[in-house]
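Omission of a single protein chain aside, the complex is shown with its protein chains in their original locations.
Now for chain A:
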């Protein structure tokens, strides 16, 4: 019974990985009309000296960890705030989860319009409040483009953390809460010393899941900036797309893909270990 599953896994997962690793050691551009030429580790050596690779790696790290850190903090605060809502007020909890259900393309275009330099609501607000007298070029500024894309991602991911933290809070034993109350623990002290420790495991697992999701996130970035201006929002996944499907440098793109795979494997191993420790 295991054999069919192994065959399916081999075809669906194993073959692309082996093929990517094999291609990463070749020079292959279908536009050149030639078969792949073995080049050993030349693609990886070229990567080390390629400034775009390091910029993409840096952007990937900022996008991935920045989004997770901010969304997790906001998610934790919101979960604590809405924890005790009851009756009709519980509809707020449902509303808070709606961004999670919005398709990524809609999120991307929503934020493109909101952050449009000329007609966006963000600039209008900032100018009305006299915070700035000039419209800010959010998405076409080398400085602001990446933070803007991160903001869109945070908006989309925060509900996931609210959901996970809400579940973790619901699992805090009543006796623990009651004991703390007996000791006159209230408000922030209750959140910090009693509830947050119970949210730690959930935070770790949810964060790792979102790190993997952000690491692979192509759609939002492509729809908002296509990796620009310049390489300001180019992450590894966007760069691989450009290399493979607009420059057709399949050997070099595969080398980037292999590095990307190794990094993802590290996250996956960390996630698996954490799950094991949690259970």
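Structural remarks
Rule of thumb we're sticking to: a contact is a pair of C-beta atoms (placed from the backbone, for glycine too) under 8 Å apart; a residue touches a chain by one contact, two chains touch by 3 or more; residues count from 1.
Here is the rule we go by: contacts and distances are computed from a predicted model.
Note on the omitted subunit: UniProt lists it as "ABC transporter substrate-binding protein", one of the names in "Tryptophan synthase alpha chain", "FtsX-like permease family protein", "ABC transporter substrate-binding protein" or "Glycine cleavage system H protein".
In the complete complex, the residue from A:37, A:143 or A:179 that touches the missing chain is A:143. Of A:7, A:32, A:189 or A:272, it is A:32 that touches the chain left out of the display. Of the residues in chain A, those that touch the hidden partner chain are 29-33, 46, 49-52, 117-118, 137, 139-143, 226-232, 242, 245-249.
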